[in-house]
Every structure is written in C-alpha cells, then in structure tokens.
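Inspection log for the structure reproduced underneath, given as structure tokens.
In this view, the complex is presented without one of its protein chains, the others remaining in place.
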Amino acid sequence: MTLELQKPRPIWQIMFSTHHTDVGLLYLITSLTFLFLGGSLALGIRAELFYPGSQIIADSMTFNRIFTVHGTTLIFLFIIPFASAVGNYYVPIMVRYKDMAYPKLNAIAFWMIPPAGVLIWLGFADFTWYATPPYSIISAPGPAADMWIFGLKILGISSVLGALNFVVTILKCKHPDMSIGQIPLMAWAFLSSSLIIIVAIPTFAAALLMLLTDRLGVSGFFNPAMGGDPIAYAHLFWFTFHPEVYVLVIPAIGMMYEIIPRFSRKPIYSYNSGVFAFVMLSIVGFSSWAHHMYATGMSFTEKTVFMVGTLAAVPASAMHVFNFVATMWNGRIRFATPMMWAVGGIALFFSAGAGGVVNSAMPLDFTTHDTYWVVGHFHLFVMGTIAFGSIGYLYYMFPYVTGRMYNETWGKIHFVLSFIGTILVFFTQHVLGLYGMPRRIYDYPPIPEWIAMNQIATVGAMIIGISMAIFLANMIHSAGKGKPADTDDPFGLGGKYYYPFEAKNPSH
Amino acid sequence: MKFIFGFLLIIGVLVIVPAVDFAFAAGDEPGKYLDRRAVIWNLFYKMMTVAFTVGSVVSGTIIWQVWRFRESHPKAKPTSYEGTDW
Partner (left out) sequence: MSGHSNWPEWIYVAVVIALMAWVGAEAWEAERLVEHVPADAKTIIVTGQQWFWTFEHEDGTKEIGELHVEVGKAYKFEIVSTDVNHSFNIHDYVVLIDAIPGRVNTVWFAPDKVGEHDIQCREYCGLIHYNMRGTLYVTEPLS
C-alpha cells in the first residue's frame, strides 16, 4: 500500500493535481516548511531571553513581531495544515472512497494557505497572535497588522472549506457497507474537529472584519474611544479559539489512536469510549472559552460558570489517556520511532492537562495568568502533545508516502532529544511563571531565579533545535536515498493492519 | 459498588465539611484582614499535591508498561490478536 511519490513526476503535475494524496503532499510540505520557519523564530526568542539585556534582537519591536509571527505560524500554518495533510492522505482511504468529496474545493482550500503565509510573513505584525484591541486598533503599526488580518481571514476560509470537505467525505461518501460506527477513530477525530471548525471559525471571521473596520476608523466595535468594548473582542476571539484548541489536539489524538494499537499489536481497548470522548470534547469544548478572561474583571458567577465548563472537558480527555494505557496493557509493543513519539505525547498530554486543571481554578489565575506558567502550559499541548503526535505520525506514514524507510536510529535520537528538550523548556517555564515572569517581554530585570530558569529553557530549546535539524536531514536524505520499504508491513509488525476499520476488539 | 459509594462518602465528609465550615466561619472584623497570599498559595499547593500524586500514578503506570510490554522483554508473548484479522 503505497500512497504517493514512488514514481517521480514533474512538480507541476503534483501542484495542479486535485487528487487527495497530491493535495495531502502539498499540505505536508507546506506545513513542515512553516514548522521550521516558526521554530527558528522560537530559537531566536529563547536566545534573546538567555540573559537580561539585549542579546541578539536589537529592539523590543522586533522581538514583539517575532513572537507574534512565531505563534501565528506554528498554530495556523503548521498544526492545522499538518492535520489536513494527514486527513487528506488517510480519510478517503479510511472511509473507502476514491478521493475527497470535492477534489477541486480541496485544492482551493490548500492554495489559500501559501498566500496567507506570505501575507503574515511579509507583514510581520506585532500585536500577538491574539491581536488584542484596543492595542491592535490604535497602536499596532500598519500595514503589518492589516496584512495579518487578511492572512488570518484567508486561513479561516481555507479551514472552513477543508472542514466541510472532510465532513461530507466522511458522512456522505463512506462506503455503503460501513456504518458510522465502523470508521476508524482517526476518521472520527477528523469528523469532530471539522465540525468544531465549522461552528467556531465564523465567529472569529466576523471579529476580524470588525477589527479591520475599527482599524480603518469607520466603526468602533472594540474601540472604547468610540463607545466600543474590547472585552467583546475577547469573547468573540476565545469563542473561536478555545474550541480551536480541540481542533488542534483532536486530530493528534486520532493519530495516536492509529499508532498505538498498531505497535502494541492489539486493537483499541474501547472504540466506543474513544468515539464518545471525541464527541464529548467537541461539545464541551464550547463551554469554557472565557476561562482565558478571568482577569478582565469578570463577575464571580461568570467565572464559576466557565470554571465548571472547563472542568467538564477533563473527563473526556482523561478517557483518551485511559484508552491508550489500556490498549498498551498486555500488548507486545515494538518501540519503533512512531510509537516512541506517541507514548511520549501521551505522557506530556497528561502533564499539560493537569496544568490546565490548575489554571481553570479561578483564584490561581492571580498567580499564573499571563506569566510563563501559561506559556509552558499551552506549549506542552502544542509541542508536547500535538507536535509529538504529528511527528510520530509523519514517521509512521513516511514509508507509505515515499516507499522508503527513514533512518530508525536517527529517528530515535530525534525523539530522545526532543523529549528532553521539551521537558527542560516547558516544565521550567511553569516554575518561571510561578516566580512571576510575565509573558511577551523582551527584557527582564536581573532576578537570579529568572535568569537561571530562562537559561535552562534556552538550553532546552537549543536541544530541540538540534533534534529538529536531525529530523530535517533524516527526512530529506531518506526520501531520496533511504532503504526501500516493504509497504505491506514496513515496521515488521506482522498481520494486516492497514485497514483499521476491520480492527475491532471482539469483546467490545 | 458499595466500595465506591463508601469511598465517595468518606471523601465527601473529609473535603466538603471542613470547606463549608471554613466558608461560614470567615468573619469581617475591622483591622483583621484575610491574607490572600495564604489562601491562594494554599490552594495551589493542595492542587499540586493532588496533581503530583495522580501524575506519579499515571506516569508510573506508563513507564512500567513501556518497560514490561516491550517486545524485547523476556516474558513478552504474542498477543491473542496476532495473526488474526482482529
């Protein structure tokens, strides 16, 4: 079962193709490009914070622009397109259809991403990925800010189109012999995350337009000088972007659901609880958005409601962890590179979730809000869980895509270095936050604890940087010169395991 | 079932009663003020205690599993699903 690339073709044949694996390949290459671009900005940020005072970045404006583009790039131009890449490759196969439901729409959704990326990178805005008004209205320099707004607008349309395509493919184009209860959990993951996108994104799309007209001075939705309310933007933004957190994490969990049973040589412990947890997450994910806003002066009642909404999402996430652990139990696990990433991802997913529970407790916001605790917390999700699941899956699909095997030893070194680096950076940042260091600062006073912890974090970031260089070299080299893979069973696991819809635990 | 019920009951008594007690005991005498640092950091340390307890159970389980169920473990044996169509 080979997915693509075995027969070399001229590049324009791939670029102008609407076939799902070709579009998937385009998504994949684009997202990895932005992973390395966004990641190098992170190294710049860490190098600057190694010591108080100016290190390698000349002024705070440049620094502010760098962390803004770092966040925007990795969330919108790496994580989401990467999930679309995997979905494009696998969802049609999983529901046994020849292609995506709307192939041309699929290609259009992809081709909206490069121009958006160009807008964001050429603009290099400075108002953080959150674009808070009134700063973004009255203070942020144009045209960078406007280019960011247009870039995000395009990306929003692109993800809605992609999501519609997934929903229709899964619900309407699945093979008539399959019931919805037989599609693999990863397809369920794409179904739930796509539904979240369709419900959540329009709110932010509206907010972006309002932000743009506010910037043009023709309206004052969020501008207090014209009678507007910046808190309204915060609600609109987080109504989209808290569910968006689940949009990011659910496909990664779905990828782990593909990897872990395979390499444990056992079916998933409970398919039903996996489905239930995905559906629960995508519903309950909408009840917690304002936990990002405790410090904006919300009333006690509002805070309580959103705290309860946040805590309500925890059991569903915990069910996934249980399912993974129970699946590995009594297995015969082969720790090839994809499995290592998946298991590392689960461990970090737990840590990130535990930190999230602590965040949701209202009074703790006084200590952690907008400090490095929060930075460490969400990076454990986006790096520790989502990127780990995604990179593991990339190793997993590599032989199917290229017909060649990646270098196993270097893959494992990549994992070990990244795991150590992730723990060094993001666990340290939690503690740094407890010492009170705010996020998004270019320079900090020479407090000894702050210096020490920033230096540990910087060293960790450099370790991740080295591991990613190894990753890049491994991918490029193996794609061209790797050992030809046995595409029926590239990991030597025995048994058939490509069509996971047939993988059902008979006792469940 | 009985066990779970009893367990929850004990937890309920241990946690809720002192909390409710505390809630109604908070007076409002002039000149004596609540120390917000104590309240907030106390909550934080309580939660960290629980988080690290749960975390050590979860990660201990995962680490043990990874060690015990690796295919190179001397006692590793094929799962009952191997060689079947699942």
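In this document, chain identifiers A and B correspond to the written order of the chains, with residue numbering beginning at 1 in each.
By definition in this document, a residue touches a chain if its C-beta (ideal position, glycine included) is under 8 Å from a C-beta of that chain, and two chains touch if they have at least 3 such contacts.
Keep in mind the model is a prediction, meaning the values are calculated, not measured.
Shown chains touched by the hidden chain across the complete assembly: A, B.
The chain that is not drawn here is touched, among residues A:Ile56, A:Leu122 or A:Ala295, by A:Ala295.
Of the candidate positions A:Leu122, A:Ile180 or A:Val308, contact with the unshown chain belongs to A:Val308. On the side of chain B, the interface with the absent chain consists of residues 4, 8, 11, 15-16, 19, 22-23, 26, 28, 30-31, 33-37, 39-43, 46-47, 50, 54, using the contact rule stated above.
In the full complex, the hidden chain is touched by chain A at residues 60-61, 64, 126-128, 132, 134-135, 138-139, 224-225, 229-231, 270, 272-273, 295-297, 300, 303-304, 307-308, 311-312, 314-315, 318-319, 322-323, 326, 357, 360-367, 369-371, 435-436, 438-445, 507-508.
Here is the rule we go by: only the chains that are shown with their structure count from here on.
If each chain is reduced to the centroid of its CA atoms, chain A and chain B end up 27 Å from each other. Those residues of chain B lying in contact with chain A across their complex are 36, 39-41, 43-44, 47-48, 51, 54-55, 58-59, 61-62, 65-66, 69-71, 76-79, 81-86. Listed in rising order, the residues of chain A touching chain B in the complex are 264-267, 321, 325, 328-335, 343, 346-347, 350-351, 354-355, 357-358, 361, 363-364, 366-367, 494-496, 502-506.
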